[in-house]
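The other protein chains are all here in position, but one chain of the complex has been omitted.
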Amino acid sequence: MIPTDNTRILRVACADATGIIHRVTGVLAEFGLNVIEQEEFVDGETRRFFLRTGFTGDAVNETIEAAVRKAVDDEESFVSVRDRSPRKIAILVTKEAHCIGDLLVRDFSGELNAEIVCVLGNHETLREFVEKFGLPFVHVPSQGLSREEHDAAVLEALAPFAPEILVFAKYMRIIGQGFIDHYENRIINIHHSFLPAFIGARPYHQAYQRGVKIIGATAHIVTGDLDAGPIIAQDIVSVRHSHGVEDMIQSGRNVEKIVLARGLRLLLDDRVFVHGNRTVIFD
Amino acid sequence: MIPTDNTRILRVACADATGIIHRVTGVLAEFGLNVIEQEEFVDGETRRFFLRTGFTGDAVNETIEAAVRKAVDDEESFVSVRDRSPRKIAILVTKEAHCIGDLLVRDFSGELNAEIVCVLGNHETLREFVEKFGLPFVHVPSQGLSREEHDAAVLEALAPFAPEILVFAKYMRIIGQGFIDHYENRIINIHHSFLPAFIGARPYHQAYQRGVKIIGATAHIVTGDLDAGPIIAQDIVSVRHSHGVEDMIQSGRNVEKIVLARGLRLLLDDRVFVHGNRTVIFD
Amino acid sequence: MIPTDNTRILRVACADATGIIHRVTGVLAEFGLNVIEQEEFVDGETRRFFLRTGFTGDAVNETIEAAVRKAVDDEESFVSVRDRSPRKIAILVTKEAHCIGDLLVRDFSGELNAEIVCVLGNHETLREFVEKFGLPFVHVPSQGLSREEHDAAVLEALAPFAPEILVFAKYMRIIGQGFIDHYENRIINIHHSFLPAFIGARPYHQAYQRGVKIIGATAHIVTGDLDAGPIIAQDIVSVRHSHGVEDMIQSGRNVEKIVLARGLRLLLDDRVFVHGNRTVIFD
Partner (left out) sequence: MIPTDNTRILRVACADATGIIHRVTGVLAEFGLNVIEQEEFVDGETRRFFLRTGFTGDAVNETIEAAVRKAVDDEESFVSVRDRSPRKIAILVTKEAHCIGDLLVRDFSGELNAEIVCVLGNHETLREFVEKFGLPFVHVPSQGLSREEHDAAVLEALAPFAPEILVFAKYMRIIGQGFIDHYENRIINIHHSFLPAFIGARPYHQAYQRGVKIIGATAHIVTGDLDAGPIIAQDIVSVRHSHGVEDMIQSGRNVEKIVLARGLRLLLDDRVFVHGNRTVIFD
């Protein structure tokens, strides 16, 4: 899974057809490119073909993309070639520090294959914490604003930083379709439950009342359907009768931050394909 | 956790009060009983006290129970002393063999601390399989019967075997309150999902459509509320985009049978207290 | 992961080279074969290429194999085309029933994509159990025999059944290199610990003494190096201070049988490549 410096990633999603893998890899061969890693998958139900190829070589991204698009010959195809340079990400927060803190520590350690361009909060709570790490903190309060107005204010505040991906690190706001359209399939959220269980507010209280023996967290792509976007990663932790709501929240935080970081890593590494309401993950 | 042959188990559930543990253990001391293992728990919300004590010694069960009841002085108390002799259980099935098969193999291996008095099916499918193991198989078909009539027929068929506990090992029938009342807190069911996700039918199909990355199973006490009874045990297994519905069903079966066996073991070993819609489990 | 009836599986392992995937898939395209599922992997260290392709179409196995061998042009290549018909397996046991029992129940349920040709034991203990399922049980006692003699007797007893794969389902014998050579990379064993922890005898006793909080099991290919063969699958279960050695053994059995079944399924489905002391698993 480790990228070498000059590896690039080709991703293709299109309708399946006989010989498609041969035609796509033919493009790579034609340009003298060297395949380092490759995974493909054909969905049995939808007959959609997914390919992720890591390669080295000299041809220009756009040239390769054009040749692959021609080879797959599907108007609805997705074809992308990217190098491994860090992407610009913005992190959105509210008041809780565990997820943003985890990402900032990873950034400090050089573990995060991304450039954090800013952190935006709808509260001031985390300003001091974020600024410790030398990052700009942008406060966009929501008081007195409709959801649409706040969404617009957030989009406007993010614009100068030109983030490619947004990370909702316990950003406790519901956003509208207009916002989502600006960053389609480029917003990752951490939900504090094992979706689809405990949709909505206060999932740990719900879990406690239900008497579950396992709690979890879910990293997913944000869509217009609340808490119902395509799932990237999930994990769980066991709880006991002796664990109260606060214990569950505490255990849950451990899962939340790890699952968000894992999901983000997969996204940054071009390993996630959105496929309707599901995902294809090459890890 | 290993019972010695002559260990008995005292269980107490009652309202908490200062000195209650001292008074209860005072009864044991008074009778010269030797505490081998003991766990207790006081629920922070409901202030209910739970105790499970394994002990050796000579006093008679009923004498100990009466003395403990007097010591806790709560009209709503639950007090029980039992020896470790195997309990009589009946297993109810429909067509799937994995859970009943797992229990029969455990029984053969001497792992199951219970006496299986009969297996009852609403189909004939598993008769031959069950009879291999020398156990009586009772068929109670549901065709042409209302739910109440079928419930009554099942109860009548079970009666001569006098089971203490019923195990629903993929018994795909919804039973009525009348049935449940006959075996209050003594029916364990395996639900083929990580409750409360995917309540109802075809949970693996639901899970596949939702694109989850983890599936699970839940062993719970059957109450009048479908799939909402107190949870005893849960576990999960990871799935990938390459896993179709059939793969999920297959992986799910592995979790189902282990979770059911684990939940049943806890129940047979007097380690489960029902506490409203939750459970206290001393494992 | 679900095979359709007429799918065949092509497997290739060889030295990596530029364009290799294009050349191999070119063979499939040339014969007009339709790729249903495909995974590939190039090991970063050894530069070895692994491919597993599920396809449909008409060409003959041997013709495809020959064409692929020519395309990869590596004298050390492994190339195999197989249909999905059930393979013949023999299961070897000693006295414990949980693993063989689990496999027999799966076989009964039609879950096992294999034909169990016989069960062989070095003790008589499980004869009655196995014969319930209508399978031949072969007893090859080891008393008075050297390891070599017993190995030879087992091989001789197995020969008429012509098994393709041997499953050591708690077969508590150490076998010699001569035995292994007969079934190279075709023997799967379940080891009752999380290898490489607790190699050798009585791992649960070792685990208890060491005070671990997790125990596990490992399914691996048997090689001449005791308990050191390539690992196919591993899983774990948590334990507590209240769990004695017997509890660990009991919990461990649950993991053992599931891990063995999972490893066997991967093997039967041609998803396992042995790669030195490691494995490449396409699941």
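Should a chain be cited, it is by its letter among A, B and C, assigned in written order, with residues numbered from 1 in that chain.
Here, contacts are C-beta pairs under 8 Å (C-beta built on N, C-alpha and C of every residue); 3 or more make two chains touch, one makes a residue touch a chain.
Source: prediction; values computed, not measured.
Chemist: Please identify which residue in A:45, A:73, A:184 or A:246 touches the non-displayed chain.
Modeler: Considering all chains, including the one not shown, the answer is A:246.
Chemist: Can you name the residues of chain A that touch the chain not displayed here?
Modeler: Touching the missing chain: residues 1-2, 37, 96-98, 101-102, 104-106, 108-109, 111, 129, 132-133, 240, 242-244, 246-247, 250, 253-254, 258, 261-262, 283.
Chemist: Which parts of chain C face the unshown chain closely enough to count as touching?
Modeler: Touching the chain left out of view, chain C contributes residues 41, 43-45, 194-198, 209-214, 216, 230-236, 240-242, 244, 275, 277-281.
Chemist: Since one chain isn't shown, list which residues of chain B touch it in the complete complex.
Modeler: Residues of chain B in contact with the hidden chain: 2, 18-22, 25-26, 28-29, 32-42, 44, 238.
Quick note on the criterion: only the chains that are shown with their structure count from here on.
Chemist: Greatest Cα-centroid separation from chain A: which chain?
Modeler: Using the mean of the C-alpha atoms as each chain's centre, the farthest one from chain A is B.
Chemist: Using Cα averages as centroids, what's the distance between chain B and chain C in whole Å?
Modeler: Comparing mean C-alpha positions, chain C is 35 Å from chain B.
Chemist: What positions in chain C touch 2 or more of the other chains?
Modeler: Residues 2, 37 of chain C each touch two or more of the other chains.
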